[in-house]
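Notes for the one structure printed next.
The complex is shown incomplete by one protein chain, all other protein chains being positioned as in the whole.
Let's turn to chain A:
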Amino acid sequence: MALLEIRNVVKRFGDFTAVNDVSLSVEAGEFFTLLGPSGCGKTTLLRMLAGFEQPDSGAILLDGLDMSRVPPEKRPVHTVFQSYALFPHMTVRENIAFPLKMAGWDRKKIDSQVDELLEDVRLTQFGQRYPHEMSGGQRQRVAIARALVDRPRLLLLDEPLSALDAKLREQMQIELINLQKEVGITFVYVTHDQGEALALSHRIAVMSHGQVEQLDIPERIYSHPKNRFVADFIGQCNVLEGTVKAVEGATMVVSIKGCGDVKCSTVPGVVSGQAGWLALRPEKIKLDKELPDLPDEAYFKGRVHDCLYMGDVTIYIVEVGEGVLVEAMLPNNIPGVAKFFDDHDLVEIAWRFDAGSFLTE
């Protein structure tokens, strides 16, 4: 049995449907992420898990028990809030001890448990400090320690890293992964940052307009987006309009509009004549002055339209056919060379038939 089961949950605010018939389950020990743009319903779903909102229909089961009548303070679920919500009038120790005091633990047990958590988040020296005397990253760790101290069944994290700067965020990501492994508590993580989701999660549910668009492991979400929304939302992606010309077993031929025919992996259920889009990641595209035209690769001649120098990589926007722009990404891995091509250079691009995926919606 899954630790957490969300069954056909619907939540409306007036005319607005924030969460629209979401069903998913989270296994014990999992690092599960709800990913989506703002307004997609991920935070509402999280607040329903915490108990601050009630579903209009559907059920939330934790350990097989229906949570709908259980108030937030009675759920074995804690939240790390976006603003941390540390109690400003309590020291770090008192903050972390708060859930234990509420649960009526005795003083000695509280002290040793708080010591343990302070050690887990490497804040042993800071127990007597007040939150306002600490940095953003330290406060973040206090918030996590406070939410983990009484070993909840489920830890909810609401965009916990969004207030930190990029460098610190990366460091905190690593700490989060390690902490989750160490304590073994199930994390449900909400973010709009696709990079964060890919880096942290065991599984990701991509949400938009109150619905789950795709639920899968990060690798599959990235390499096999289910629809245009997911392809667009996760990372950079070329989305080329086209029609299926012929299905030939494991591969099929797609005619790209304004460009030409390419081979790609067959998508179950797709028939000849069907319109759709070919989603293609920029780093999966080969780009050079000259490339061989291989049988299991798509191959086009083109002209560099724009170059975007990003430091570690450069993105070349190549015009192939009439007005069809394809982004290709090359690592800047040769010392002293910042760009391999310039605007208007004639180039050739190619990609393997299984580099992209054909989307019908």
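Convention: a contact is a pair of C-beta atoms (placed from the backbone, for glycine too) under 8 Å apart; a residue touches a chain by one contact, two chains touch by 3 or more; residues count from 1.
What we mean here is this: contacts and distances are computed from a predicted model.
Undergrad: If you had to name the missing chain as UniProt does, which of "Energy-coupling factor transporter transmembrane protein EcfT", "dihydrouracil dehydrogenase (NAD(+))", "ABC-type spermidine/putrescine transport system, permease component I" or "Transketolase family protein" would it be?
TA: "ABC-type spermidine/putrescine transport system, permease component I"
Undergrad: Out of A:H89, A:K167 or A:H344, point to the residue that touches the absent chain in the complete complex.
TA: The missing chain is touched by A:H89.
Undergrad: Identify the residue among A:P55, A:P99, A:G210 or A:G302 that touches the chain left out of the display.
TA: A:P99
Undergrad: For the full complex, which residue in A:V19, A:A50 or A:M252 touches the chain that was left out?
TA: A:A50
Undergrad: If I consider the whole complex, including the chain that's not displayed, which of A:T44, A:T79 or A:S357 touches that chain?
TA: Among A:T44, A:T79 or A:S357, only A:T79 touches the chain that is not shown.
Undergrad: Write the list of chain A residues that the hidden chain touches.
TA: Here the touching residues of chain A are 50-52, 71-74, 77-79, 81, 83, 85-89, 98-99, 102-103, 130, 146-147, 150.
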